[in-house]
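Here it is: the structure, laid out below.
Of the protein chains in this complex, all but one are displayed in their positions.
In this document, chain identifiers A, B and C correspond to the written order of the chains, with residue numbering beginning at 1 in each.
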Amino acid sequence: MEDNQKTLNKLRDEMTAVNGDIINHLNHFFSISNKIGIIKDKMGLPHFDPVRESEMLNDILMKTRGPMPAEDMQRVFMEIFKVSVKEMGAGTRQKLKVSRHQGKGSKVINVGGVVIGNGIPVLIGGPCAVEYPEQVMKTATYLKNMGIRLLRGGAFKPRTSPYNFQGLGEEGLKILKEVATSLDMRVVTEVMSSEDIPLIEKYADILQVGTRNMFNYSLLKQIGKSRKPVLLKRGFMATIEEFILAAEYIYNGGNEEIILCERGIRTFETQTRNTLDISAIPILKKETSLPVIVDISHSLGRKDIVLPIAHAALAAGADGLVFESHFNPAAAWSDAQQQLDMKETEELIRYLEKYFKF
Amino acid sequence: MEDNQKTLNKLRDEMTAVNGDIINHLNHFFSISNKIGIIKDKMGLPHFDPVRESEMLNDILMKTRGPMPAEDMQRVFMEIFKVSVKEMGAGTRQKLKVSRHQGKGSKVINVGGVVIGNGIPVLIGGPCAVEYPEQVMKTATYLKNMGIRLLRGGAFKPRTSPYNFQGLGEEGLKILKEVATSLDMRVVTEVMSSEDIPLIEKYADILQVGTRNMFNYSLLKQIGKSRKPVLLKRGFMATIEEFILAAEYIYNGGNEEIILCERGIRTFETQTRNTLDISAIPILKKETSLPVIVDISHSLGRKDIVLPIAHAALAAGADGLVFESHFNPAAAWSDAQQQLDMKETEELIRYLEKYFKF
Amino acid sequence: MEDNQKTLNKLRDEMTAVNGDIINHLNHFFSISNKIGIIKDKMGLPHFDPVRESEMLNDILMKTRGPMPAEDMQRVFMEIFKVSVKEMGAGTRQKLKVSRHQGKGSKVINVGGVVIGNGIPVLIGGPCAVEYPEQVMKTATYLKNMGIRLLRGGAFKPRTSPYNFQGLGEEGLKILKEVATSLDMRVVTEVMSSEDIPLIEKYADILQVGTRNMFNYSLLKQIGKSRKPVLLKRGFMATIEEFILAAEYIYNGGNEEIILCERGIRTFETQTRNTLDISAIPILKKETSLPVIVDISHSLGRKDIVLPIAHAALAAGADGLVFESHFNPAAAWSDAQQQLDMKETEELIRYLEKYFKF
Partner (left out) sequence: MEDNQKTLNKLRDEMTAVNGDIINHLNHFFSISNKIGIIKDKMGLPHFDPVRESEMLNDILMKTRGPMPAEDMQRVFMEIFKVSVKEMGAGTRQKLKVSRHQGKGSKVINVGGVVIGNGIPVLIGGPCAVEYPEQVMKTATYLKNMGIRLLRGGAFKPRTSPYNFQGLGEEGLKILKEVATSLDMRVVTEVMSSEDIPLIEKYADILQVGTRNMFNYSLLKQIGKSRKPVLLKRGFMATIEEFILAAEYIYNGGNEEIILCERGIRTFETQTRNTLDISAIPILKKETSLPVIVDISHSLGRKDIVLPIAHAALAAGADGLVFESHFNPAAAWSDAQQQLDMKETEELIRYLEKYFKF
């Protein structure tokens, strides 16, 4: 037993020495790959070159004589390549533009005087869909009286069935804009199609990309050319990584005013419409420099647990909340069961004011 | 004990009698709701009227005096209303247009002489992305020699990162078209944006809507106006019901030539890129009249189990298979690990020919 | 158009009248079904009788003559039956015993002077696994000095691979008990098997049922016979409803001292080990009378977001938190990346003390 321990110790020392050699060669490899990155930038070539990578992997296959199984050897090299491509061109464009690791602090977005991302949570309220002028005016007046200055409402509605109410279109935009102007509020509304961007820009202060369009890269690219701030909702089927890359599409297009919105993901649980991914909030705040808000209406799909979950979302670090409210939810044309009435809206705000300053 | 049994039997007889009354009244209710449906059709009103429904539920609340708890009573009535709306206007447009229950048989789609949905499975092969003319020509020539007449390839590629290869655009479409024309093949390629439809229609025989755009209702509506057949992929986190409704968007727009494509859904399992929902095949065949095919490359993301899964997909009733193939996958610019090389493609076809006629 | 509106109004009045009839008959049905429930209770028969239900459905099929389609008619009746069975025997045993709707308030559990569920959050800390006496003593001493009185640690470890460390068994229980006694702490430890209950009861103050055993009904029944409080973890694949029913198994066995523990569910997201279902907290508090705590280590599997998520869990109404801590996590035999070291533990507690009283 003692002999075994001695041999073990000796082998471990040997391994430590080999590790040192590997470290040196990996650093050498890395300095070369960095130089390659710089050249490729000059030549306008992509950093990742699958043909070249597959040639190198074949080369490794031919060169290695074991005892490490060739497939394991390849796996280690794939990790090396992955790391190199990721870090290639350090100092130029190595990281995502939306990333927090860029020397720049948190993005603060000013929407006509309403500030998002400055540490004071914002509230965005309003009906699921714009229905008629009185509905928006009544709802918005209540909201404004409670101190809310961001008015949401859908004029173009993405609906699962083609036979459901699809929104009032430009008519709805006009109603939103008129009400918002008269009450000094800012308008948040959804864009479903690139063609509609010029139209919606005339009426809206923040362009919303809905959960169903987070993977619509054509739309993201066009939104990237807009000068209006964007509220980007996480796809209900999107990983956090995919969500960040969707934001990168917009940012890379030139529009840096992006608000990320967690709104629940699809799981097997049926008690809530979606499962709010509370952990996404601190992860997004850590990984990106963008403000992160939470849509508590769509993530839950029910009103009875809105208070504690709104509290939890802000406790987790959210920069704001979106919720649906309607002066008369029972008569709403869509999502009746999740829209807060005016009394419930006030309860929510009073409840949150116990814990947070607005 | 015996007395209890007697009482129980008596109560059951009473219940049976009450059931009879309820049946009669439900049928009466239903005949009224049918008439309402017909009137609403004439007036151009939607069948579902949430305001009216919420009024009726309130009315029920006021009228009922128990012992059935009011919320249970409302739940039963919501079921009654749901059934009524679903069946309202029977004989006019009560069912989905893509539904099998329309007296019309299975949809057969003829794409320039290549027939889909006639009971003989079709194979659709080709590279993930169009890279350069020789790549497409070499791959397509092999495929054609094996009897395949539908050539797929991406010219506009939806990629998770904005920095990944986004496709050659029109250049890629031209390559596809030239190769296909010279080999008498038909082209299947993806449309990512409404703006691109006219361009793509010039080169493609079948317009593909990708998994990330299944919820892009603006695109679906525009595709509905095209006269080219559509290959609609299931969203990787879409329910079967949502998938059918996405097809209905296209059909309702006027384009009835729709091929449904199951391509795997997102689950917790990581051995395959997605989890192929094999049950979706017979369910879609049963619920709709449209042809159903299976993308075995994207659902699996690995090549080693392609043979048995391709067999299983056809055994489950699929009208065809889509797979990615490349004359040199190791050098492919994307999805290298899931594209079949020419030898693997031939193996697949020889294997399937043991069980099916093509 | 006007005529149509008149007809519509007339039909609506008719419908309202029919609704009144249906209401009366449903209430009649319900009073009968209640009586049947009482008789069945006397006879010891289950309320739900699928044979009888299927006979009634067949009877309905034969009796109805339309126009409501027979399958819709059956669907409405299935809803009626469901409601009836649910409410049957009101006043006796109609609801779950763990349910809040029983006239009894929130369950408060006193574990040797440490109180759970009285509105003041509790913290449960300790290593993933008991390794050796010094490890537990050092860790527990730190925890105690920070005011924590509930010590967790695994002696029987459920591990995915049979070749991973399976725990020290009774040796580990002894270490836990000795340390806890010397520091006046209470022991929480997992029971993996009915056979081990008597042994573990000798050393532990709270018996933990792990996430992998939430569906192990044999174990739940045996735990139901224990007189020790139980910490029941939600299965990572369990719905909230299944979780509540698992608690009911224990409660129904006679053990009413149950603490529910949300610990994340399995989804497609990979940034966290599991997805913490934050909404489960208020839902469980609302549906049951039991205390609800959250395991922030297993739900996250990472340490960098523990502070905001711990805050969020308590904000959502949790009665306490479980977390893994180790005086030297880098040397831990399992779960090294998620165990807090002593400095991190103190940071967590100081952070939470800003918002909550302990």
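The criterion applied here is as follows: contacts are C-beta pairs under 8 Å (C-beta built on N, C-alpha and C of every residue); 3 or more make two chains touch, one makes a residue touch a chain.
What you see is a predicted model, and the numbers here were worked out from it, not measured in a lab.
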| item | value |
| --- | --- |
| Residue in contact with the excluded chain [from B:313, B:332 or B:348] | B:313 |
| Touching residues on subunit A - with respect to the absent chain | 1, 4-5, 7-8, 11-12, 14-16, 18-23, 25-36, 39-40, 42-43, 52, 56, 59-60, 63-69, 72-73, 75-77, 79-80, 83, 86-87, 90, 266-268 |
| Interface residues of subunit C (partner: the chain not displayed) | 46, 48, 50-51, 54, 58, 158-165, 192-196, 212-213, 215-219, 221, 235-237, 241-242, 245, 248-249, 252, 266, 330-334, 336 |
| Residues of subunit B (touch criterion as defined above) contacting the omitted chain | 237, 239-241, 265, 267-272, 275-283, 286, 299-300, 304-305, 308-309, 311-317, 355 |
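As a convention for this text, only the chains that are shown with their structure count from here on.
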| item | value |
| --- | --- |
| Chain nearest the global centroid, as defined over all protein CA atoms shown | A |
| Approximate Å spacing (C-alpha centroids) for the pair subunit B, subunit C | 37 |
| Computed distance of Cα centres, subunit C from subunit A, in Å | 31 |
| Multi-partner residues of subunit B (each touching 2 or more other chains) | 237, 266 |
